[in-house]
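Below you will find the structure I want to go over with you.
Every protein chain but one is kept in place in this view of the complex.
Chain nomenclature is as follows: A and B, assigned in order of appearance, with residue numbering initiated at 1 for each chain independently.
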Amino acid sequence: MIVQNLFFGMLATVMGLAAIRVVTAQNVVHAALYLVVVLGGVAGIFILLAAEFAAVTQVLVYIGAVVVLFLFGLMLTRAPIGKTANLDNDQKVLAAVVAVMLLGVLLWSQFDAFGRAILEPQRVGTTGMVGDSIFVQYLIPFEIISVLLLAALVGAIVLARKE
Amino acid sequence: MILNQFLALAAVLFCIGVYGVLARRNAVLVLMSIELILNAVNINLVAFGAFHDTVAGQVFALFVIAVAAAEVGVGLAIVLLIYRNRQSVDVSELDMMKG
Partner (left out) sequence: MLENAWVIPALPVVSFFVILFFGKRLPSGGAWVGVAAVALAFGLSLVAVGEWIARPATLEVEAAHAAAPAEAGHGEEGAQPGHTAEADEGAHGPAEGAHDAVREPVRREVTWFSNGPIDIKVGIHIDGLAVAMLFVVTTIALAVHVFSTNYMADDPRITHYFAGLSLFTAGMLVMVTASTTLLLLFGWEAMGLCSFMLIGHWWEKQENSSAALKAFFTTRTGDIGLLVGIAILFFAAGQTFDIATLNDAALNGQISQGLLTVGAVALFCGVIGKSAQFPLHTWLPDAMAGPTPVSALIHAATMVVAGVYLVARVYGVFWEGFNIAAGGVNLGAVIGGVTVVIAALLAFVQTDIKRVLAYSTVSQLGYMVMALCVGAWTAGVFHLFTHAMFKGLLFLGSGSVSHAVGTFDMREMGGLRRFMPTTFKTFMVGSIALAGIPPLAGFWSKDEILTGASAGGYPIMFWMGVLGAGMTAAYMTRCVWLTFFGEYRGQAHPHESPPAITVPLIGLAVLAAVAGFLNAPGVGLFGDWTNNAVTLAAGVEHHAFSPGIALMSTLVALVGIGLAAAWYARNVGPHGITTRNSTARAGYTFLLNRYYLDHLYTGAIVGSIKGPIARAAYWTNQNVIDGVVNGIGIAARRGGNFVYDIVDQGMVDGAINASAAGTGAGGGFLRTIQSGRVQQYAAVFFAAAAIFAVVLIVVTI
């Protein structure tokens, strides 16, 4: 138990710091690399929660594909690679206030609702059970998601191709 | 472990993401911040799934990952189009809806 909490503490600290760097870094490529750290941390959290299939998918899809897409996006838009000073707009203070306000509300309502409820992952979510659930109970949403992905694929090509 | 440590971590990530969406000028960085928000949601889903001993949380987290992939694809295509038309991806310059 101690080990798990220790592991969580380390992960959470690293993720929090990396997330802050994602939104404050003045180098766009650094921001993308810090995003990798956060996404990897999320995969670690999934493992802590005994959700290994979600963790593997997280690594494959997010770190493997999404981050690469982001890097391509940065390259294609010729984002300044070096240190630049103007990646943030002029409403940083407003944004920070709003974010802190939201954080306060969220934390307060979470602790109000669940207090110190114990969470013991029971390994309910073996990969086999996840598969059963997707292909029986959630078959229709799954099929709809596949149509959505196809639509996104076609849409992205149509949008991005040269006339 | 308690449930709230996961929820709190998700809340922190969510709010950092919101800050990023509000304060970043580069559209690609805004999209990255949106990914932070989506990941916060995923942590919540999986944590609640474990809390209630159900696999549904994981399933929906997987769905969210799929939707996020689609979102990034279309979002980056839009950003590229904007870049091609305006030679800039600065979100604060896009104020054509100004009244």
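The rule is simple: a residue touches a chain if its C-beta (ideal position, glycine included) is under 8 Å from a C-beta of that chain, and two chains touch if they have at least 3 such contacts.
Given the structure is predicted, the values throughout are model-derived calculations rather than measurements.
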Contact with the hidden chain (one of A:L6, A:A65 or A:V105): A:V105
Of B:L22, B:L36, B:L62 or B:L80, the one touching the omitted chain in the full complex: B:L22
Residues in subunit A touching the chain absent from view: 89, 91, 94-95, 97-99, 101-102, 104-105, 108-109, 112
Footprint left on subunit B by the chain that the document does not show: 18, 21-23, 30, 91-92, 94-99
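Everything that follows uses one rule, which is that only the chains that are shown with their structure count from here on.
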Geometric centre distance via CA averages, subunit B-subunit A, whole Å: 7
For the subunit B and subunit A complex, residues of the former touching the latter: 1-9, 11-20, 22-29, 31-33, 35-36, 39, 42-43, 46-47, 49-51, 53-59, 61-63, 65-74, 76-81, 83, 89, 91-92
Residue numbers on subunit A that touch subunit B, as the complex places them: 1, 4-5, 8, 12, 15-16, 19-20, 22-23, 28, 31-32, 35, 38-39, 42, 45-46, 48-51, 53-54, 57-58, 61-62, 65-66, 69-70, 72-74, 76-79, 86-92, 94-96, 98-100, 102-103, 106-107, 110-111, 114-122, 124-125, 129-130, 133-134, 138, 141-142, 145, 148-149, 151-153, 155-157, 159-160
